[in-house]
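Apart from one protein chain that is not included, each protein chain of the complex appears where it belongs.
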Amino acid sequence: MTVSLPPVRRATLAAGVLLAGVMVWQGQEAPHGATPFKEQQAMLRRLLPDAGPGRPAGVDPVFWDFFDEEQANAAQIELGQRLFFDTALSQDDTVSCATCHDVARSFTDLRPVSEGIFGKLGRRNAPTVMNAALIEPLFWDGRARSLAHQAGQPVLNPIEMGMPDRDKVVAKLAKDASYAKAFEAAWGRPVDYKAIEDSLAAFQRTLIFLDAPFDRWQAGEEDAIGEDAKKGFALFNGKARCATCHPLNAVNPLGTDYRFHNIGVSAHDKDFEGLAKTALTALEKDSSEQELDRLALTTDMSELGRFMVTRNYADVGSFRTPQLRNIGITPPYMHDGSMQTLWDTVDHYNKGGEVNSWLDGGIEALALGEEEVDQLVAFLFTLTDRRFDAQNRQQLAAQRKRAADQRPFRDEALAQRKKLGFEDRAMGGK
Amino acid sequence: MKSIETRYMEERQAAIEGLRGLDRRAFMRVSAAAGAAALTTGAVWPHSFQPLTFEANGASPLEESFRIAYISDSHLYTKEVNDRFVRSILRAVDDVNRMDPQPDFVFYGGDLAQLGQPAELELGAEILKNVKAPVRMMVGEHDWYFDLGRKWRELFGEDRYSFDHKGVHFVVLNSVVEQDFWTARGLTPMERMQTVAGLDNGLQNPFMVGEEQRTWLAKDLERIGDETPVVVFSHSPLYHLYKRWNFWTEDAPQVQKILRRFARCTVIHGHTHQPLTNRIGNIHFHGLLSTAWPWPYAPEGLPELTVQMNRPDPFNPMDGCGMGELEVSADGLIDKVYRLWNRNPVTVSAAYLKSNGQDDRPARTNASSY
Partner (left out) sequence: MRIDKKTGSLLAVGGLGVAVLLATARPQDGKPVQVQLCDGETSVSLPAEPASRAEAQAVADGLMAAWKAKNPERAWVMEQDGQDAQEALLQKRFQLVGPYDNRAMLGEGQAEGHPYRDFTERDVVLWEREVRRLVLEGAQVFHDANRLGSTIAVSCDMCHPDASNTHPETYPKYQTQIGRTVLLRHMINWCIEHPVRGQPLAEDDPRMIALEAYIYAQRKGKTLQYGRH
């Protein structure tokens, strides 16, 4: 099926792909604007010529061993790769994993929120699947306990791939004799849902991209990153306080604490209290995995984040700390894709986020100057794997250009503490 | 817009109304059913629907339950000196203003200022003007010892007073009276203030209510019947916990003696910046949270009924801080709610205290002070 996009969206997409600077994209596209799968697969072969990833030099061996002991075999990986690119996993045969986790677009779709079957839009930004195998739990709200657990859910989500249930997925694949054979070879049994999930996980475990200029600098190569970036890293660990939630070192190679925080993204127009009430009522009726998945992606309750999973008030509006690896080439940012550049994200933290009753106590104005903001951004762009150097340069240039034009999240009065975070809300009382 | 807690309170209230007519045995059956229902729904409420306890004769001294919010221990410098503490009290004001329905009043637990400076107190007064509900004030030592209460009284009136609200008699005391240690040493007002402002500054004297106020209190309570619920607010705990930090009121035993005859008596105190629970005889004691910073638990003397909050995480500068509520039940006793920012609310219920810690125990700490 072909999907026609309105002209404006098409232009944005084209720009996005151009920014990523990956493929010469000439009007041909897979459904929903994805890079043609053949081209993605070709690129994948260039990125990962070997069977599986070895331990990247910058990663702690013990950390790696926790991951490595579950390594899958070649048949499983191959099957996973095939499934990853197969639109048969969707109701209308237009969406595969690679639609939104496009190899040519940093394994995401470079859009604020993703487009599923029949052009339906979700509520959350598709994270890159690069290094996803090293993260648990998964999804922005952590509702999937593992990569395999995660892999099976978009298939059944009504606005992503839209398959009605597990049995229908299994039946659909089993009709293809080559699949039956491949499952037999990989898992020693016919097609079943768990094997689909496990295969997808096995493939994604090969997508490790942790070889960045930052790592070479950490290993002692002084020239690997610029002076600005080095100052940015000092700010990252110091005044800007990023490292509190994004610890980045040999034993925390991804730059995440794997926890959940309300950092006040787009919180100003959210009635969290009302949403929480609605959510509790809804979840009381049905708190199944599939329903949770649906509520999270298709309703305003999406903004409740982790609360939907735990129903703990401490988690209202909180989302998983994303990894910082390859951050430069995976815009837009935040759970709702509401920020276009890394300047925006730093501006957001600099002003202390959008205040709300559940704002994380660690989020307060940082008083960073313009030069310091630039240094932080420079540092963040050193976290991109060297295999994406070209995209990284282009993204940096594009984001810099955009930031020169517009900095919608910059608020100097708040950032420099001339005005205080809760002042407007509290002082309007009577 | 009604909050979850509001709905809970309404349900609870309806349950109370409905149960008044039941005899004890019928009530037990209902409680069991409610408990089972709560289990099967698996709902996670701020505090799950507990079987209610009240007097066997069913007599409730109050017409209705009601709710008071509190903010306490904001330790304001001026905004130019320290923006963080100002932002924190603003956050608390925002919190109480968003409560739905609004609390009957908001109680301020003392230490509005850090160094008792007129500008600090004025800033606090200005901020508290934005509280939608009426505000009742109490003085703390940080408000007092620069000018011995001159500015505070100018802004907020008497430092000790009483009032009645919906059948409960409320008393507010100034419990931070210290014997003069400054004249003999020739201290300036600022030196005196800074001495008192140091929690671990041993150059000051223990807090007390003092004879004058004790006499006033006894007289104030003369007309109050033994069955009337009484709530006493004092900045320092009205018992002996840890003298070195003035988690202590020297003449607390004498005050307790005055309060002993009341069947329903709750003392609410600031100063300690932490969830703190005690019961002495029939008197229930609860601490208040600070908006500025949490204190560690005292190294000795902690009441057995206190369930410590988890040790605050320094990497979250507001952890261990917050505001909260007093839920005054129709039985005249108080459930104390601690709303620690970024944590689940913790309720220390009257049932917990009445049963001496047997029932309705708050979740245990797994990172205690040490």
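Each chain gets a letter, A and B, in the order it is written, and its residues are counted from 1.
The rule we apply is simple: contacts are C-beta pairs under 8 Å (C-beta built on N, C-alpha and C of every residue); 3 or more make two chains touch, one makes a residue touch a chain.
Everything numeric in this text was worked out from a predicted model, so none of it was measured.
One chain is not displayed; in the complete assembly it touches the shown chains A, B. Of the listed residues B:Gly157, B:Gly186 or B:Gly202, the one in contact with the hidden chain in the full complex is B:Gly202.
Of the candidate positions A:Arg145, A:Lys168, A:Lys239 or A:Lys401, contact with the unshown chain belongs to A:Lys239. Among the residues A:Gln28, A:Asn249 or A:Gln406, only A:Asn249 touches the chain that is left out of the figure. Hidden from this view is one chain, which touches chain A at 237-239, 241, 243-245, 247-249, 251-252, 257. Taking the whole complex into account, chain B touches the unshown chain at residues 77, 81-84, 114, 198-203, 244-245, 293-296, 299, 311, 314-315, 317, 367, 369-370.
Simple rule for what comes next: only the chains that are shown with their structure count from here on.
Taking each chain's centre as the average of its CA atoms, chain A and chain B sit 44 Å apart. For chain B in complex with chain A, the touching residues are 1-4, 7, 41-44, 46, 79, 83-84, 86-87, 90-91, 93-95, 97-98, 100, 127, 129-132, 315-319, 321, 341-345.
Contact residues of chain A toward chain B in the complex are 244, 262, 271, 273-274, 276-277, 280, 284, 287, 310-314, 355, 357-358, 360-362, 364-365, 417, 420-423, 425-430.
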